[in-house]
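I have placed the structure first, in the form of structure tokens, so that the comments after it can refer back to it.
The other protein chains are all here in position, but one chain of the complex has been omitted.
Up next is chain A:
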Amino acid sequence: MTTLSDLEAQAARRAPAFGEHAHILCDNLVRIYKTEGVEVVALQGLDLLIEKGELIAIVGASGSGKSTLLNVLSGLDVPTAGLARVAGMDLLSMTAKDRLRYRRSVVGFIWQQTARNLLPYLTARENVLLPMKLAGRKATPGRADDLLELLGVADCAPRRPGQMSGGEQQRVAIAVALANNPEVILADEPTGELDSDTSEEVFGALRRANRELGVTAVIVTHDPLVSEQVDRTVGIRDGRTSSETLRRTSEDGDVIAEEYAVLDRVGRLQLPRDFMNALEMERRVRLELERDHIGVWPAGAGEENGE
């Protein structure tokens, strides 16, 4: 017989929490935009785990909540409910001061619009130095130049954004994002405005930052060139993570991509829309537990089966 003290002990002896060791953790994240009567639910219970040093891409249709997720992760936006933790910092319970510190030293980010990332009247070097100065750190031009060199835009240091190409601007923007040694960099469609060659350069720069500096990188993108080159691609649909594509290199050097559906902590699963359409699944499905898998049948088909 279970006694009360047993129960207490059981409660105290918690199971390892969900994603306890993840570098970025989103658990049942909800973000609702509300303006006097009108509500838009941009994130509806999103779960996401990213390990330290990972380079992942987030894909999804327009309006699926990608940018909202990125804004939440960058500390620019506050989620309505759920759990969001980056490098051990809880994004929901942060004070304004914590948030500022978080933005200064934990994350760096890059926007889609090349022009929006840099102050047009500052040179590339000054742009890189700016976050250091804002954080009250000693701004060392040497470090700025190192960063610019790492990203292959050392020659742009004395130039203003107007005198650079779009790709160069984005690479300088990555340098700016890396200025304060962040643990995570977030990029919102960094190659969205660029042609494929330039995209390749910019993505290459991101990957170099990820590999050489060990920075966790999260890239929101539409660009297959990017999404097909990362280890993991997370798909978002209607404010939830719906699928994950894992890539590994086979022994003969081919890249093998395997797409998975995401199963959340309570067992919810999003079936791909085309699967549902193909079998005309609607409202109800029938599940059957087999020895090594679960079978999903349209409600009608299952009923026939049952007869």
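The working rule: contacts are C-beta pairs under 8 Å (C-beta built on N, C-alpha and C of every residue); 3 or more make two chains touch, one makes a residue touch a chain; residues count from 1.
Here, contacts and distances are computed from a predicted model.
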### Message
Missing chain, UniProt name, options "FtsX-like permease family protein", "Glycosyl transferase family 2", "Dihydrolipoyl dehydrogenase" or "NADH-quinone oxidoreductase": which is it?
### Response
"FtsX-like permease family protein"
### Query
Among A:V30, A:L49 or A:A135, which one is in touch with the chain left out?
A:A135
### Summary
Contact with the hidden chain, among A:D27, A:D47 or A:D77, goes to A:D77
### Query
Which one, A:H23, A:R103, A:R171 or A:R240, makes contact with the chain that was left out?
A:R103
### Task
For chain A, enumerate the residues touching the unshown chain of the complex.
33, 35-38, 40, 71, 74-77, 96, 100, 103-104, 109, 116-122, 130-131, 133-135, 176, 180
